[in-house]
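With one protein chain held back, the other chains of the complex are shown just where they sit.
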Amino acid sequence: MKGILIRKDLCIGCRACASACEHGIIQIEETKEFRKIIVSGSCPDECKNCKDVCPTEAIIGEKPTSPQEVLFRLTLCRRCGMPTAPEPMLNFISRRMNQPLFELDLCITCRQQLMWEAIRER
Amino acid sequence: MQSMASWKIFINPERCIGCHACEMACEQTHGGASNIKVQCAPVFCRHCEVPPCITVCYRNAIEMRNGKILLIKDLCTNCGICIFACPFGAIMTTTITRRIEPKEKAHRDVPLLSRLFGGKIFPKERQIVLVHKCDGCVERAEAGVARPACAATCPSGAIECKDIAQASSSKRIRTYEVHLVTHLTHREGTSL
Partner (left out) sequence: MMEKKNNKVSVICPYCGAGCRFELIVENGKAIGIDYEPDHPVALGALCPKGNSAVELLNHPERLTFPIMRERNGKTRRITWDEALQFVANKLRQIREDFGPDAVGFLASAKVSNEENYLFQKLARLFGSPHVDHCARLCHSPSIVALSRALGSGAMTNPISDLENSRCILIIGSNFSENHPIVSRWVLNAKDRGAFIIAVDPRKTPTTEIAHIHLMIRPGTDGILLNAIMAQILREGLANYDFIASRTEGFEHLKDKLRQIDIIKAAKQVGVPVGDIVITARKYATSPSSAIVYCMGITQHRYGTDYAASCANMALLCGHIGRSGAGIFPLRGQNNVQGASDMGALAEFLPGYVRTDDVEKRQNVAKLWGCDDLPSGGLSVTEIIGAILDGKIKALFVMGENPIVSDPCSAETEKALSMLDLLVVQDIFMTETANFAHVVLPAAMWAEKSGSYTNTERRVQWSPKALNPPNEAKSDLWIIGNLGKLLGLWEIPPQPEDILREINLAIPFYGGITPERIATSKEGLIWPCLDENHPGTSILYSEKFHRENGRATFVTSEVDFEASISHEPFSLITGRVAVHYNSGSITRKLPSLLRYTPNLELTIHPSDASELGIKDGSTVLVKTAKGTVETVAKVSSSVRQGSVFMPFHFPETNRLTPKDLDPIARIPSFKDAKCRLLRKDK
């Protein structure tokens, strides 16, 4: 048995590790304000799933079992106030797309609605 | 039958009557999860020429094939990053519940357990948020059916399948494209 540690300085708060963890050790809890990534125990030696999928290589091994919580505040949609994604994740997108961060502060529903409101207004 | 490369799906929002037939047709064609969301008119992947989703995908799990943007399930980690890269909100999520097999359960700390799971020691299930999007009805095309399910079912003719050459010459389509791009993201290449 071994443990994993999520480096808070590298983690962007996406869902890759939780989706990949077949053992249910990494779970995500989400409220209107926060996303919490919870590591609840130690893992089988052979399993590398979470490390393989992490976009920023933020998961490291070797440390012994220790429950961990990584907390992110969810950026709120500038149009409707509903939660969107953790800011580090939006930063990740902003950097890769070479796009200002403020343009990304829209939730999915607002993006969908804006798509057609823009046209119908005319 | 038109080959996949030559056609594109166009939506005329003024024709949309908000009936949700497209969502149901898409859902039935894609194993129970619709790639379309109707928000005063249907929203789904525009198969952009310069797709933001491909730019951010760190696993190269999204690729362009025959003019269509495809999400490759085997490579996708369901991280959800592409969802926020798409200016149209066209990438969808569906939450499913998967069982955790007993032999896979690993050792856990008890205090954290009782806090998290209300006393239940070993969780039997976990939630996965699956990421999916329009695939241009690839399977229908391969089976020789000309139109994607949404275009085939749309009662009012709001979703149309057009030859790209024919479509780009249509004045109305060009106007929508320009306006949308200016309003939302100031980016070129994201197309309607």
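Here are some notes:
Lettered A and B in written order, each chain numbered from 1.
Here is the rule we go by: contacts are C-beta pairs under 8 Å (C-beta built on N, C-alpha and C of every residue); 3 or more make two chains touch, one makes a residue touch a chain.
What you see is a predicted model, and the numbers here were worked out from it, not measured in a lab.
Even with one chain removed from view, subunit B keeps its contact list with that chain: residues 15, 17-21, 24-25, 27-28, 145-147, 149, 152-157.
Assume only the chains that are shown with their structure count from here on.
Against subunit B, in their complex, subunit A makes its touches with residues 1, 12, 14-16, 18-25, 27, 38, 40-44, 53, 55, 65, 67, 84-85, 89-90, 92-93, 96-97, 99, 103-104, 106-120, 122.
Listed in rising order, the residues of subunit B touching subunit A in the complex are 13-14, 37, 39-41, 43, 52, 55-56, 58-59, 77-81, 83-90, 100-101, 104-109, 111-113, 116, 123, 125-126, 128-129, 176, 179-180, 183-187.
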